[in-house]
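The complex appears here minus one protein chain, its other protein chains still in place.
Let's turn to subunit A:
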Amino acid sequence: MLKINNLHASVEDKAILRGINLEVKAGEVHAIMGPNGSGKSTLASVIAGKEEYEMTDGEILLENENINEMAPEERAHKGIFLSFQYPIEIPGVSVTNFMKTAINETRKAKGLPDMPANEMLKMIREKSEMLEIDRKFLSRSLNEGFSGGEKKRNEIFQMAMLEPKLAILDETDSGLDIDALRIVANGVNKLRSKDNAVIVITHYQRLLDHIVPDFVHVLFEGRIVKSGGKELAHELEEKGYDWIKEEVNA
């Protein structure tokens, strides 16, 4: 699904990612953990194609296709989805309208006609029920005045609507109370299949109790310094990150 080789990236000439290697296969869930400033969000943004980040070396392959030069919307059309840590507000644009535009733009890129309205409606109904989203919520302006929990739930709703191949959840647990966390995690779990993959970026273990990863990677100073199974997350929860730093610096 996703293969990252020796990825280097910088922002304003400051090197942030310094040689990332990562392979994510279909059906897998990978967790990326690490202390603040280790490059977790940068990695998410670079995979999604944010222009402020300059890839200085390496390559990103999606289903064996090099996407280094692709615009963010093309990557989205190919099935990359990023659940933002800080979802942006767009006043006056309803969640429904936004989703309709996103879905139809993606279909257009694939040479498909617009999704018929009744089909769209059915899909909206199904996915909003799955995520326990009040229908009234869908007519509100995108993220405007949403609580932290609503914003994150809306991100997962969009993920459900767009049915990506690769979903990257960037700190989706931040700002969520325990109930919202459960709903969001359940949503993600329901969306998991053998054909898609999920990368969970998180600072804490608690989300991983709900979305159980197949692999856990520790990112430190722009490199993956340790990989393991889900038990690695527990170890980090107990011991913090200092021992990793010591290991690296030793």
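The definition used in the following text is that contacts are C-beta pairs under 8 Å (C-beta built on N, C-alpha and C of every residue); 3 or more make two chains touch, one makes a residue touch a chain; residues count from 1.
To be clear about the criterion, contacts and distances are computed from a predicted model.
Novice: Can you tell which of "Helix-turn-helix transcriptional regulator", "ABC transporter permease", "Alanine:cation symporter family protein" or "Fe-S cluster assembly protein SufB" UniProt lists for the chain that's not drawn?
Specialist: UniProt lists the chain that is not shown as "Fe-S cluster assembly protein SufB".
Novice: So one chain is hidden, and I want to know which residue out of A:141, A:174 or A:227 touches that hidden chain in the complete assembly.
Specialist: Candidates A:141, A:174 or A:227; residue touching the omitted chain: A:141.
Novice: Identify the residue among A:91, A:111 or A:145 that touches the chain left out of the display.
Specialist: Reading the full complex, the residue touching the unseen chain is A:91.
Novice: Touching the absent chain in the whole complex: find that residue among A:3, A:50 or A:245.
Specialist: A:50
Novice: So which of A:25, A:108 or A:122 would be touching the chain we can't see?
Specialist: Reading the full complex, the residue touching the unseen chain is A:108.
Novice: List the residues of subunit A that touch the chain left out of this view.
Specialist: For subunit A, the residues touching the absent chain are 48-52, 71-73, 76-77, 81-82, 84, 87-88, 90-93, 97-98, 101-106, 108-109, 114, 117, 141, 158, 162.
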